[in-house]
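Note that one protein chain of the assembly has been removed; the remaining protein chains are unaltered in position.
For reference, chains read A, B and C in written order, and residue numbers begin at 1 within each chain.
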Amino acid sequence: MAGILSLVQAAIVFGTVILFGAIGEILTEKSGSLNLGVPGIMYIGGIAGLAGAYLYESSVSAPEPLLCFLIALFCTLIASCLAGLLYSFLTISLRANQNVTGLTLTIFGSGIANLFGGAMNKMAGGVGQISVSTTSAAYRTTLPFFRGISVLSSLGVLVYVAVILAIVMTWFLNRTRAGLNLRAVGENPATADAAGIKVTKLKYIATCTGAAITGLGGLYYVLDYIKGTWANDGGIEKLGWLAVALVIFARWKPVHAIWGSYLFGVLFWLYFYIPGLDRSSQELFKMLPYIVTIAVLVISSMRRSRENRPPAHLGLPYFREER
Amino acid sequence: MNSKLKEPFVRITKREDTPLLKAWGIRLFSLLLALITCAGIIYLIVKLNPLKVYVAMWEGAFGTSKRSWITARDTMMLLCIGVGLAPAFKMRFWNIGAEGQILAGGLATAACMIYFGSSMPTWALLIVSFAASCIAGAVWGFVPAAFKARFDTNETLFTLMMNYVAIQLTSFFITKWENPIGSNTVGIINQSTKAGWLPSFLGQQYMLNVIIVMTLTIAVYIYLRWSKHGYEIAVVGESERTAKYIGINVKKVIIRTVALSGGLCGVAGFLAVSGASHTISTNTAGGRGFTAIIVAWLAKFNPLVMFFVSLLLAFLQKGAVEIASRYDLNDYASQMITGIILFFILGSEFFINYKLIFRGKKEVN
Amino acid sequence: MEEKTAVIKMRNITKSFGSVLANDKVWLDIYKGEILALLGENGSGKTTLMNMLSGIYYPDAGQIFMGENEVSIRSPKDAYDLGIGMIHQHFKLVDVLTAAENIILGMSGKGLLDMSAVNEKIRSICSLYGFDVDPEQKIYDMSVSQKQTVEIIKVLYRGADILILDEPTAVLTPQETDKLFAILRNMRDDGKAVIIITHKLHEVEELSDRVAILQRGRFVGDTLTKDTNAAEMTNMMVGHPVVLNIERPEPENVKERLRVENLTIRDIDGVKKLDDVSFSVGSGEILGIAGISGCGQKELLEAIAGLQPAESGSIFYIDTKTGEKEPLIGKKPREISAMGVALSFVPEDRLGMGLVANMDLTDNMMLRSFRRGKSVFADRKSPRELARRVVTELSVNTPSVDTPVRKLSGGNVQKILVGREISSAPTVLMTAYAVRGLDINSSYTIYDLINQQKQKGVAVIFVGEDLDVLVELCDRILILCGGKVSGIVDGRKTDKREIGRMMTSLGGESSEQQA
Partner (left out) sequence: GEKAPDSGAELPDGNGEITGDYADFKIGAILIHDENSGYDLAHINGIKSAVNALGLSEDQITWKYNISEDEACYDTAVDLAESGCDIIFSDSYGHQSYMQQAAGEYEDVIFVAATGDTAASSGLANLKNIFTYVYESRYVSGVVAGMKLKELLDEGLVTEPYVGYVGAKPYAEVVSGYTAFFLGVQSIVPEAYMDVIYTGEWYDPTREAEAANALMSKGCVIIGQHADSTGAPSAVQAAKDGGAVVYSVGYNIDMLAVAPTAALTSALNNWGAVYTPTIQKALEGGAAAIPDDYATGIVNDGVSVSVLGPECAEGTQEKLDEVWAALADGSLNIFDTAKFTVDGETVTSFLALDTDGDFEGDEGEAIEDGIFYESKLRSAPYFSLRIDGITELS
């Protein structure tokens, strides 16, 4: 029983990172931008939050938890938004190839984050010595009304933020005028343009906001998942790719991403909790999340619904005078 | 006059007639700008003389003939994968599963080396390994392609997942082949006999790598450009409905092309294992499957350009190790530099394809 | 004309794309309470000119005045704000959205959507004008004419004062066209300005008050419609006199080449699209097929070409020399086309099926021929020559044969497609809507080409929507009604009224008078 609870917890924590990445990317993709820079943006968001927290905490003697929380949040949102802006400028204004730009952003983000992460480790006096315990504790604050419930009792606030964001985004996309316009831009920018929608502006806003949300995944990873250190083992990158996968798995619907992310988390950590697996069968067992994803993908593709498709103009540049 | 309705400050129009020389001039100029920007950043961060840093990078990649050959080997590796991706991409099949296809090929090669290492003459072992890697990579491409052809299953996610499946399969075999037991590494395979290792040729250890990849590159170029298959790939990529209308068997073309693509990536796995590391690990592909996507796309699938992009990336990577070693500049800095350079190159295409017209009708390149 | 004031004055408007000068110092005045027909050959720059009014393109040079003010229309949004609405030549609709969502797209209003209010308003517009559209239906489920209707409602919903329609009737049935024209006349009478681009001169004569003519990007003049006629308009467009007669040579040596027997076809949803259809076509004759849209013509042609499975019935290809009958059902499209059955099918969505938009003319010519020969390499020389030939013979307006077809104007795209299909020297030629979107001169060129084929002994099946043309061109006309054969008539002995009646009711017996 304790094992199952622990598994569920592990799954939710894991899932939250990719959930942020996925809903950020869903918003981006709905506007027609295929941003493969998700891992890079998560890196940038993560390091910015950590750096903000570290600089603040090491400059005052008694850090204020709320301020810690806000500083890290602010740094993450600004930095990842800037990363989104860079991507937007290149792909939307300069019409550079989206795939290459995204992949490059991933390389760039991981480079810059690990560069600064290393520098911060040095500054802090050695690896593992970055101490942002107040900030990390602030992010791991549990919600009071969930404390009694064992699984939920140790989950930090961002877990709930992710779920709420996913729900709000679904509502936004389906029920608001701006959401409708955004979907139209991703489906058919020429049509949206002819209908008087400011395509460029909307794409910029969606891509930058999406990047900001994606960046929260990095923040959550750094401050909650690995609890306020910097690790250059590529962990964020792996999760970033899974976030991209989750977008497709969820069929571009943020609400589906919620259960998808947790399901993925369960399958990912299951092998720890299955007794009696030897090392080699464990390795096979670790395939489970990927195999299940493929199976779900195949089954849902067999239904061939028009609604499960990616936005029709995803990944393509738009130039009004082009025909 | 309504002030809102003024002529826009800057307008963009498309241009088609940029001369080749000018286009390359713009690209070179952007590369120069990128290097200057990076130099500025390097100076800001570490106060090093950027020129020295660039010299060090050059020496890291081409300082000795050994280093040049290693850079060549790594360039060939990227080129091989990039060329492998080209047919699938040309067909608009977004194969991001090169990583897995390389690993599958590498795994097959390692298996041949381990199981037949002592029972086959080297030339036979090499041929068998090559074929096995090709087939393994092709299978790794075939599976998502078959589902794509039959059910229109999203290939991006499918191939991405196939990467992880390949990684886990590799992990599984590593536990079987590990040396010493428990170390979770295979170590150098056939270290004493060198069985199944790609041999030196013309006195150069990596000459065969270069020959194999250059041959494949030219072959794929011809295949895509001039053959009937190549034309079919282009049509299917542009419009499946048109392809059906003129009687192309779309399913067959998809499967054939992606299997070919996977097979070529599998060859990259062969080169990685037999031609370079002589071991297999989950890191054998090492992210090169993704980097090669940049290579293929940035070159717009032109193999000649792909060669230069691969060279640039291999150069940056080798140079990075050198500057990290010489100046204690964390070698992640190189990823940042790589990123910046690519951003500039990506951005420069705009100035080749479009022109800006500022208010008052002045045209600027 | 004298008491009317121009709402829009376009002065010296110039626009080029690369080396193509699409509009060259165009002057055009647009008046309130008037329907203006904008005419010109394919590629003469009509769409380009109107796109500059609707904010899609921005002129390289020249001025646009609204009333007395010079305006700068930088985006479609600016155009809407100025009261300019345009229905584009190629639909501007988002497939996965509903009609209502498409209609309100980009409009300002409350942040929160109230779709039921929107639907209500759309329904009321529909009943006012007599449209039949379900606001909650998705665009991808709609027929072409429904889509066209949505486009029209979109503009009405926004209440534009200046309405531009770019070839709106190309895909409409005559009945639908009549309905549309009634609406346009109402709008004119409301004091709105209407501009319509069309290649159908009888529509111009029937609807417009004034015509303006472009020739190779230049404005060559305007005149009141009542002061001119079809021949004069054509001469102005082309720049020299042309003869607009379809000659109909007598069929010679007709031998049965294709026979369809009791063909029945259902679509994926199980709806019968063709019901027990039988007929035959002989060499050296043109069989016309008439019918309202969706009555099964498409399925019929596709079945013959091997693109559509049949439920029952048979199709035979008859070798006129030996008299041998070969069944076509069960054969692959490639085998069928190898036998000489060529389908020149001009789909509703021009670039989506018959051509590859991003490929150049040469590569598009190769679509039919690339398999030839045993070599693994494809022959590129002869397609290039073919491309050159089609360009000159059909006077395609293109910078070169290396231009991607997507860049050509709508009509020129059509010429490429038809030119390629006819070139394959078939024994059976099937064309569907071969002249859709073609200017009048080009249309007549195509008719000539078809007649040449007929004289060469080709069996031609000609599906058309213009009944006048069918009656003038075809030797026999098969009329389909709801998937059944309503009758087969002699082209020389029928008239379009009879055919119209037969299209709406089997055999044409119980039809209403005014069909």
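Here is the rule we go by: a residue touches a chain if its C-beta (ideal position, glycine included) is under 8 Å from a C-beta of that chain, and two chains touch if they have at least 3 such contacts.
Here the structure is a predicted model, which means the values were calculated and not measured.
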Displayed partners of the chain not shown (whole complex): A, B
Selected from A:I130, A:A192 or A:L219 as touching the chain missing from the view: A:I130
Of A:S93, A:T176 or A:N232, the residue in touch with the unshown chain: A:N232
Contact residue for the chain not shown (choose from A:W269, A:Y290 or A:Y318): A:W269
Touch list for subunit A against the chain that is not drawn: 2-3, 5-6, 9-10, 14, 114, 117-118, 121-122, 124, 126-131, 133, 137, 140, 153-154, 225-233, 235, 269, 271-273, 275, 277-279, 282-283
Touch list for subunit B against the chain that is not drawn: 64, 66-67, 70, 171, 179-185, 187-188, 191, 276-279, 281, 283-284, 286, 321, 324-325, 328, 330-331
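Operating definition for what follows: only the chains that are shown with their structure count from here on.
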Of A-C and A-B, pair with higher C-beta contact tally: A-B
Interchain centroid distance [CA atoms averaged], subunit B/subunit C, Å: 45
Distance between the centres, which are taken as Cα means, of subunit B and subunit A, whole angstrom: 26
Multi-partner residues of subunit C (each touching 2 or more other chains): 17, 58
Shared-contact residues (touching 2 or more other chains) in subunit B: 13-14
Subunit B residues touching subunit C - in the complex, by the definition given at the top: 1-2, 4-8, 11, 13-17, 226-232, 234-235, 238-239, 241-242, 244-247, 361
List of subunit A residues in touch with subunit B within their complex: 86, 90, 93-97, 99-101, 103-112, 114-115, 118-119, 232, 241, 244-245, 248-249, 279-280, 283-284, 286-287, 289-291, 293-294, 297-298, 301-302, 304, 310, 319, 321-322
Subunit A partner contacts - residues on subunit B that touch it in the complex: 12-14, 45, 147, 151-154, 156-158, 160-162, 164-165, 168-169, 171-172, 174-176, 290-291, 293-294, 297-298, 330, 332-340, 342-343, 346-347, 349-350, 353-354
